[in-house]
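Pasting in a structure now, in structure tokens, and then I'll have a few things to ask.
The complex appears here without one of its protein chains, the remainder shown in place.
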Amino acid sequence: MIDRWHDECGVFGIYNNAEASNLAYLGLHALQHRGQESAGIVTSDETIMRTHLGMGLVQEIFDESILAKLPGTHAIGHVRYSTTGSSVVKNAQPFYADTVHGPIAIAHNGNLVNAGALRRSLEARGSIFQTTNDTEVIAHLYARSQKEKLLDRLVDALRQVQGAYSLVVLVEKRLIAVRDPFGFRPLVLGKLKDSFVVTSETCALDLIEGEYIREVEPGEVIMISGEKGLQSSRPLAPAPPRQCIFEHIYFARPDSEIFGQPVYEVRKALGRELAREHPVEADVVVPVPDSGMVAALGYAEESGIPFALGLIRNHYVGRTFIEPEQSIRHFGVKLKLNAVRYVLRGKRVVVLDDSIVRGTTSRKIVKMIREAGAREVHMRVSSPPTCYPCFFGIDTPTRKELIGSSHAVGEIARFLTADTLGYLSRQGLERATSYGPYVYCDACFTGNYPIRPDRPEGTQLGLF
Amino acid sequence: MIDRWHDECGVFGIYNNAEASNLAYLGLHALQHRGQESAGIVTSDETIMRTHLGMGLVQEIFDESILAKLPGTHAIGHVRYSTTGSSVVKNAQPFYADTVHGPIAIAHNGNLVNAGALRRSLEARGSIFQTTNDTEVIAHLYARSQKEKLLDRLVDALRQVQGAYSLVVLVEKRLIAVRDPFGFRPLVLGKLKDSFVVTSETCALDLIEGEYIREVEPGEVIMISGEKGLQSSRPLAPAPPRQCIFEHIYFARPDSEIFGQPVYEVRKALGRELAREHPVEADVVVPVPDSGMVAALGYAEESGIPFALGLIRNHYVGRTFIEPEQSIRHFGVKLKLNAVRYVLRGKRVVVLDDSIVRGTTSRKIVKMIREAGAREVHMRVSSPPTCYPCFFGIDTPTRKELIGSSHAVGEIARFLTADTLGYLSRQGLERATSYGPYVYCDACFTGNYPIRPDRPEGTQLGLF
Amino acid sequence: MIDRWHDECGVFGIYNNAEASNLAYLGLHALQHRGQESAGIVTSDETIMRTHLGMGLVQEIFDESILAKLPGTHAIGHVRYSTTGSSVVKNAQPFYADTVHGPIAIAHNGNLVNAGALRRSLEARGSIFQTTNDTEVIAHLYARSQKEKLLDRLVDALRQVQGAYSLVVLVEKRLIAVRDPFGFRPLVLGKLKDSFVVTSETCALDLIEGEYIREVEPGEVIMISGEKGLQSSRPLAPAPPRQCIFEHIYFARPDSEIFGQPVYEVRKALGRELAREHPVEADVVVPVPDSGMVAALGYAEESGIPFALGLIRNHYVGRTFIEPEQSIRHFGVKLKLNAVRYVLRGKRVVVLDDSIVRGTTSRKIVKMIREAGAREVHMRVSSPPTCYPCFFGIDTPTRKELIGSSHAVGEIARFLTADTLGYLSRQGLERATSYGPYVYCDACFTGNYPIRPDRPEGTQLGLF
Partner (left out) sequence: MIDRWHDECGVFGIYNNAEASNLAYLGLHALQHRGQESAGIVTSDETIMRTHLGMGLVQEIFDESILAKLPGTHAIGHVRYSTTGSSVVKNAQPFYADTVHGPIAIAHNGNLVNAGALRRSLEARGSIFQTTNDTEVIAHLYARSQKEKLLDRLVDALRQVQGAYSLVVLVEKRLIAVRDPFGFRPLVLGKLKDSFVVTSETCALDLIEGEYIREVEPGEVIMISGEKGLQSSRPLAPAPPRQCIFEHIYFARPDSEIFGQPVYEVRKALGRELAREHPVEADVVVPVPDSGMVAALGYAEESGIPFALGLIRNHYVGRTFIEPEQSIRHFGVKLKLNAVRYVLRGKRVVVLDDSIVRGTTSRKIVKMIREAGAREVHMRVSSPPTCYPCFFGIDTPTRKELIGSSHAVGEIARFLTADTLGYLSRQGLERATSYGPYVYCDACFTGNYPIRPDRPEGTQLGLF
């Protein structure tokens, strides 16, 4: 999946640290792979909450003078690639609002499936919406709650929403972390000396030299306060865990541990299973960098076929890259990848990617490998065919555009011009993750959605 | 009032023109003197409404490609210098929100005095606030209105607010212009061929080569639609007009006509009255540019003392100007003004400004004139002493900081180191404007506020 | 001459001041009207010379951190609008080079008329040219000089060049100021406590609170060093002074004193002479702001016709201003000027500008005044018809484009659609400046060039 410069969202929160905004900055940098479109930090000094949001990379939005204007001992932060809503700064997060209960800031990773209905209902009761973020819905429900206590109000709100949400919430004196009962998106708890940290992936803890404690569990609500320290509760209706398998397959950083398992371990196991399921006589295993790297190592180890870096990535491609005149040609993936002739020439090549979305990029990669002299090109994919759009926080195209939804594997192989094509089976996926099928959400492969979305595909927000 | 790089707000709206966003851009350029902090345009093509907001000057925020992304035949725009709220892009206007009645965009010039109370009441009913703009209050009230018709809903909202508001409102197919019953801030109606235009000052009409029709009158609501054209009504509780006298004294551009009178004419009359009230034997009348220019011409004409440009303004001072090391000195007004020795040397100088706020700048100007060789410096001010803060849209400091509120004229003269000091009397002001005292709001001179603000001075928003 | 956002160049030098770069920054700010395209500062701490150049306004190019990287007790600076060469940063000045005699930096105001020939000759001897600045020629000649002493080498170079040059030169331990024997461009000497200052206009001295000593005289070379202080010499072949009369008519700031006379005084006298030469029965005298202001005051005083600000300038028009779609209309001068109806309606108007170049802008101004209701429009110009291009540092178009070169006054009046048109005569100009015709260069009116340019008009650099 080389053609994706970005994906979904990352969240970070730290409580009780004199360097809160600085550490949030570092944490967001470590989570940059989860969203490159916008970023923001909200801090609290227990009296005043301050916000800075912007479009672009964390390091482009913040500098020393801006961080200095964000004093306070508590902070939450967010990096975002929009899965709903358009690319404008007002959609950047954390979402901040004044309510009857005082100011509140919310950093949200995930997608609500009943946001549209809730929005219409809230509007009918007089609410106005200034963003297209699902998160705004949560803030409205919180503000309208009649409950007396902070936590009860938030729970009141969350009981009305359905979908994926890993939240970090900041009010003046407290920080709250919530993971929805299905646990779609990751969220981990850590410590840095006397400070608590909550964040999407452990790699953010590593950078700030924090200590990993454990996952925030599906359905768990953690409140951190000065008086009572950390308090955990489970006030939401329980549900069977449905953690996003795609985090392990593609999204999370390979140095992170999520859902209780090292990402690296899972990816390598995926490759090994794939080698068992789809062996082929070949000379070299080549990953599509960077997402296919670890699985390719697993495939190579299991198959005994040598691993090689037959595709080199140009890491300088940023958002401002322009393509010259169409009169020459369309460059697309060539701007990012180049084939290594020496590695590929005359070889029977296994090329390994984590998934195939539309198929157009994979087709170009196969072509590129063949032009570099490969004798055979065998495509291997470390997940089952992606046939269904995601409604829980992953930016996939509509069903129609997913080549896996309408084409048999043989047809796809022909489209890619690959000699053979092998997808990992669902059984292989289960084996590799060492869990049963009911622990992960695999709706993108099966259409077996844990919750039915309220919006028919293709009708809203340009998402489906 | 040389030390003010900016002041309050300007609004612009155009209905039924294929070049709506381009014309809004031009209109905002003509209103740039009313606010340099942020600007924005919202357009409607009768189906979709589009927004672009930014910090800075109109010409820095918009370029051809941005204007091209704002298609539509109706547009409203806003330039802003914050009188409430902080300097962040989310406070930029027009304010846009989705409501149960559909999307609405509001461009607002003025200040509500009961915004705080309304906000608290709305919050108590579950509303959340994302900006510190008063305008957001109006949008909430509109959204919560149970009335069936668009106009009734807006009127419903406006009946609850108190204070200054000249509004231009855009919904998908209609444009509405409203001026509060006191008529604090200006608003004029014009035409450009088949298009209606509503804007703060006639200078915006002049630039787009539109035709001035008349003022939107205090308390008037004008709705423009495709089916019925322009419809005027007066659904708000009537009030005696209280048009901001400071618009004539300082804010408006001298080429505009507001409140039914040419600004130039009023300013010149102010100078003439001042000459009658505070004559002095002198050699030259020198204006503080640019705001004191026209009144100085009036003073010179009436007194027979020659007019001269004894102070020259450097128009290149922008917001990014940095002052070098404090180890040298504080430059302040010198960066903007320089004295013309030839004009001032050995002379008895009348220096004319529109008002004195804190007195510190005037003191520097007197000093500068004296250092250029003036024998005597007689300060003349074309308005009465500014003693009370404004609650209706003008950015004045707290009472404590207003030198006029705590010092007698003689004391102020000594502070300024001026030989004499003369302020225009309230009677002189009345004569110059040719109206009675009850037509204008002159609370900044008299403390006679048409509406009592709900927030005690000094307690809120850093304003007082 | 409203349609000129910029003109030529300004120079500044300061010797022996711990705040040299800060003061150069302020000095350039005061000279910003002399060039808005690029700016630069070179400093010396007597061992190392440091340079910072950029495109844009002084305040956009420099900030605190950049000034902090320019330590040293001596500094020279330059603001530039290109009269030769293209708009690229490598043409920004001061010009800096390493030579066999050590590093040298030159800030140059003026134009050499034999630069092309010298360039060709230098190239023939092996020199290479990296800019299109005339200044580079001087540096080459200096570098090639066989003289032993710094000053002799510079004089050696300057004896070979012909044309206009007011130079400020910095080497590690010395600052040199030179004005060409004709003295085309201004240059003044001042003091700030123990520091010497050399700059184009006295307004730069005023801002830094320096003291004006005297002009650098035509043909004078001033060297300032630590050991010997200020030394003046006159090593260049003497010539009759030919100071640019256009500095007084248009370029210089009215608060400056140049060529030994206050600019304000000269401009006012020009207006008075014009009133005597071209009286007219009228109701109001209106200047084209800002350049026509002072002359209009003179005209009004002499004629007894009241002075009024009938045209208002929008000072927010910067270089980034875009004009919307041509499908509407060409805005041109309207973006900068607006007519004041109240002042002009029904009136017989004298409109006063400093000069007419192509005539197209003046035509629009006449039209604008008439549309504002003027009954008659009488154009008065405070200089004779501009008939010849300038070769000495003023950015005028080719002869062909100068309406004065090909049309009689009556024809021009008809083109402008003015009721009458009156230019100041050359005799009037002489009287107003109180000098004889031989003290000023008035070649733009007479074609009587003090030096013959070596490049035929229209053949080079887009200048002629």
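First chain written, first letter: the chains are A, B and C, and each begins at residue 1.
In this text, contacts are C-beta pairs under 8 Å (C-beta built on N, C-alpha and C of every residue); 3 or more make two chains touch, one makes a residue touch a chain.
Bear in mind the structure is a predicted one, so any value in this text is a computation, not a measurement.
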_Missing chain: touched chains present in the view_ = A, C
_Contact with the hidden chain (one of C:Glu123, C:Asp152, C:Glu281 or C:Glu411)_ = C:Glu123
*Using the definition of touch stated at the top, determine which of A:Lys69, A:Arg120, A:Arg214 or A:Arg341 touches the missing chain.*
A:Arg341
_For the chain not shown, which residue from A:Tyr15, A:Tyr264, A:Tyr299 or A:Tyr440 touches it across the whole complex?_
A:Tyr264
_For a quick check of understanding: of A:Ala107, A:Leu297 or A:Ile356, which residue touches the chain that isn't displayed?_
A:Leu297
*Could you list which residues of chain A touch the chain missing from the display?*
19, 22-23, 25-26, 29-30, 32-33, 36, 57-60, 62-64, 67, 203, 206-207, 209, 253-255, 257, 262, 264-265, 290, 293-294, 297, 301, 306-309, 312, 314-318, 320-322, 324-325, 327-329, 331, 334-335, 338-343
*So which bits of chain C touch the chain we can't see?*
51, 53, 88-90, 96-100, 119-120, 123-131, 139-140, 143-144
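Keep in mind that, in the parts below, only the chains that are shown with their structure count from here on.
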*How would one label the connectivity among the chains shown: line, ring, star, complete, or other?*
line
*Would you identify the chain whose Cα-based centre sits farthest away from the centre of chain B?*
A
*Whole-Å gap between the CA centroids of chain B and chain C*: 36
*Distance from the CA centroid of chain A to that of chain B, rounded to the nearest Å?*
48
*Which chain C residues sit where two or more other chains touch them?*
none
